[in-house]
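In what follows, a single structure is set out as structure tokens and then discussed.
Only one protein chain is missing from this complex, and each of the others stays in its spot.
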Amino acid sequence: MSPTPDMTTHIGKLVLDNPVMVASGTFGFGEEYDGLMDVRALGAIVTKGISLEPRVGNPAPRTAETPCGMINSVGLQNPGLRGFVEHKLPWLKEVPCKVVVNILGDTVEEYATLARELDGVPGVDAMEVNISCPNVEHGGMTFGSDPQTARRVAEAVRAETDKPVLVKLSPNVTSIVQVAEAVITAEIDGLTLINTISAMAIDYATGKPLLGAITGGLSGPAIKPVAVRAVFEVARACETSIVGCGGIASWQDAVEFIRAGASAVQVGSATFRSPSSAVRVIDGLRGFLSHIDCSSCRELVGKVNI
Amino acid sequence: MSPTPDMTTHIGKLVLDNPVMVASGTFGFGEEYDGLMDVRALGAIVTKGISLEPRVGNPAPRTAETPCGMINSVGLQNPGLRGFVEHKLPWLKEVPCKVVVNILGDTVEEYATLARELDGVPGVDAMEVNISCPNVEHGGMTFGSDPQTARRVAEAVRAETDKPVLVKLSPNVTSIVQVAEAVITAEIDGLTLINTISAMAIDYATGKPLLGAITGGLSGPAIKPVAVRAVFEVARACETSIVGCGGIASWQDAVEFIRAGASAVQVGSATFRSPSSAVRVIDGLRGFLSHIDCSSCRELVGKVNI
Amino acid sequence: MATAHNITAELKQVRHFGKDLVLLRLFAPSVALAATPGQFVMLGPLDPRCMDPFLCRPISIFGVTDEGELDLLIAAAGRGTRMISAWTEGLRVELTGPLGHGFESDTKNLLLVGGGVGVAPLVFLADTQLAKGRKCTLLYGAARSEMMVDLQKLQDRGCLVKLATDDGSVGHHGLVTDLLSKHLSASHSHDTLVAACGPSPMLKEVWRNCSEHGVDLQVSLENRMACGTGACMGCSLLISGKALRVCKQGPVFSGGEVFQ
Partner (left out) sequence: MATAHNITAELKQVRHFGKDLVLLRLFAPSVALAATPGQFVMLGPLDPRCMDPFLCRPISIFGVTDEGELDLLIAAAGRGTRMISAWTEGLRVELTGPLGHGFESDTKNLLLVGGGVGVAPLVFLADTQLAKGRKCTLLYGAARSEMMVDLQKLQDRGCLVKLATDDGSVGHHGLVTDLLSKHLSASHSHDTLVAACGPSPMLKEVWRNCSEHGVDLQVSLENRMACGTGACMGCSLLISGKALRVCKQGPVFSGGEVFQ
């Protein structure tokens, strides 16, 4: 047992007190979990995805349980940029942990505008670009499904802000490494891997899809092996910082992602199962590092024994 | 309660007594499960993948448990075409259910050769083409990851045999619909959806990948929502018969796939959990059809209420 | 919001009614003390050793005791609630609550309409209103008598309870809304609030009756929930043109909001 390990981590120029964030869309705007767990202990809060204008999202039902996970089609319900800055950010500013704003748009221009507007906003520590949204100008394929389109979004955002920028990749591609390679040419600060996997469930008895939007995104422990593989492959291929996400529910899961190559992790759906999941990940990770006499969590990054 | 429903199903020109098969690689060559369950009740047995020459497969360990599923990197251990025909087929021939031989190759030519050789072999009722194998001539991308390469394999096999041909698609692509659309131009009899999802797991304590081959394929209930989505999307887009596969463990799961658009289903990893899974699926499906007064399982195909 | 807690609570008592209904008593003082009628808890993980089932289950608060106990009435509907029904005394379970926005009542007369396990929040509401000296009538419907919880205690405290069953095994042979329409037609209904919880068709019929008689209505809605805390936007319904989160802005809404 060594003394308390250094939990600080770097994702490009974003510095976090500890490598554990909560994932976009699973933690609202933070205040929802105030009092239910120690929000202040988090490395960072990633907000629900923000668009330029408010959106009402998809028809109900929007969530369904699946084996070891869930699918959601929340869609893009959010208060819009103004609503966020006016009503949600003030509370977040009071919290000592970092605030990462997840952004999404229908066009490259919208992403750029969001980045430009948020660039000047105090209390926003970084942006995470969600490119798993349909590209309205190009037939509805998501921005993240084509390396060059993904790169263009990353470049547009990078051009508008000096704040740290993470780009969050979709696993619904033939080669996530190719998308990663294209995106990092935009000199962003890091990649978040992964968003949800395209999925669907049908009520066998009634034949009704369990989601109002018919298809949705699979998350939770079920997808962990897919996410670990994505992190591992991208870490081998790309010179960039990686934030691992997908099915993390315990500190052991976090260690697995860090060893695969992640400099930080995000706890997503597991918060629904138990609100303090992320805090337990932090405590457990600290304990593990100390147990293996590792003085800094950064030392563990990529430590896979092949 | 209606009288016993008709369980016969058609996949192109392949006719099965009932729509429940066991998936390739999860049932060996059938005899392994003889006595442990009623092999004769199956709609069809799909064999472990067969290559031209015998192969020893990947280094140990080859399987690992994951949340609601497993990953495997068995690789291609199989007795080769000759070994199969001499040592495995005789037993299969004695079984009244249909025999589908899963084939794989390093080159398009190998697939063609396998199809040609098997075309004349009595007791082989159909072939299932596994295109999730690395294309040795083209840098190791799998045949299934590019629509045109996938189509070429399908055409090569189709040209060599009049037996029913199924092509089994990989979910590790940006658009499984595009691959499906390309493949069915080869006038094959149907598509099997889906093969395993590329995945990985690491022992958090030691940092060792849980599989000797490092990465492997995720199967089991965890992937069911991904498979249902694939079946649903391809069924909407393509005029072909679909065999649903991925996480099916109960008759309710089978109904879900059939409603999504599958004319038949395959039970895979669930057999490991309980050898008689597939038989229970058959009985349950029959009971359900009768319960909802459905006179034929073919009527349920695609019956999703949108 | 700041009053909700995420705790581990011991299961003090398990009482079965029929084969599909169970009343759990948990020692959960922080939750029990903060709870108001109409609020709910997220119960789970259902099996902490397993990730399947993955999510918690939203369960209304049936009652609280002065000792800080929390009563939950659960109908074994699907896999999750069947697992809960098999829980035994002494088990320690995780729960989060009290959550959501409950009933708001300052009327003298309360008319409660509960369908099936939807009676749960109404019993808690009756309990607190009786304590304030108000008049309560509970119309309680279910499929069969053995799917009903015993409400003798509530009756002893002065609540008028009328039953309806689909099969006529107890009370009125028919729908609970038959009782309601009779009741509303018979009695002067000014200064009366109707509070209802149950299946959607029942709620709609309750609304029809209330609007016909010009009586205020509050309804507790259900929707699938992932977080229960307002974070995931998963339970939103379009209510009066706005996407409202049932777990946060509800589960109790005014009838007018929902049905107009």
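Order of writing sets the chain letters: A, B and C. Residues in each chain are counted from 1.
Everything that follows uses one rule, which is that contacts are C-beta pairs under 8 Å (C-beta built on N, C-alpha and C of every residue); 3 or more make two chains touch, one makes a residue touch a chain.
None of the values given here were measured: they were computed from a predicted structure.
**Q** Any idea which chains on screen the missing one touches?
**A** A, B, C
**Q** Can you tell me which of B:12, B:61 or B:123 touches the chain that was removed from the display?
**A** Once the missing chain is taken into account, the touching residue is B:61.
**Q** Counting contacts across the full complex, list the positions on subunit C that touch the omitted chain.
**A** For subunit C, the residues touching the absent chain are 47, 49-53, 79, 83.
**Q** To test your reading of the contact rule: which positions on subunit A touch the chain that is missing from view?
**A** Its contact residues with the unshown chain are 67-68, 221.
**Q** Since one chain isn't shown, list which residues of subunit B touch it in the complete complex.
**A** 25-28, 31-37, 48, 56-57, 59-70, 72, 74, 77-78, 220-222, 249, 269, 271-276
FYI, only the chains that are shown with their structure count from here on.
**Q** From the centre of subunit B, which chain's CA centre is farthest?
**A** Using the mean of the C-alpha atoms as each chain's centre, the farthest one from subunit B is C.
**Q** Taking each chain's centre as the mean of its C-alpha atoms, which one lies nearest the mean of all protein C-alpha atoms here?
**A** Per-chain C-alpha centroids ranked by distance to the global centroid put A first.
**Q** Where the CA atoms of subunit A average out and where those of subunit B average out, how many Å apart are those spots?
**A** 34
**Q** How many angstrom between the C-alpha centroids of subunit C and subunit A?
**A** Using C-alpha averages as centres, the distance is 36 Å.
**Q** When the centre of a chain is set as the mean of its C-alpha atoms, what distance in Å lies between subunit B and subunit C?
**A** One centre to the other, that is 47 Å.
**Q** Residues touching two or more other chains, restricted to subunit B: which are they?
**A** Residue numbers touching two or more other chains: 67-68, 221.
**Q** Of all the residues in subunit C, which ones touch at least 2 other chains?
**A** Within subunit C, the residues that touch at least two other chains are 51-52.
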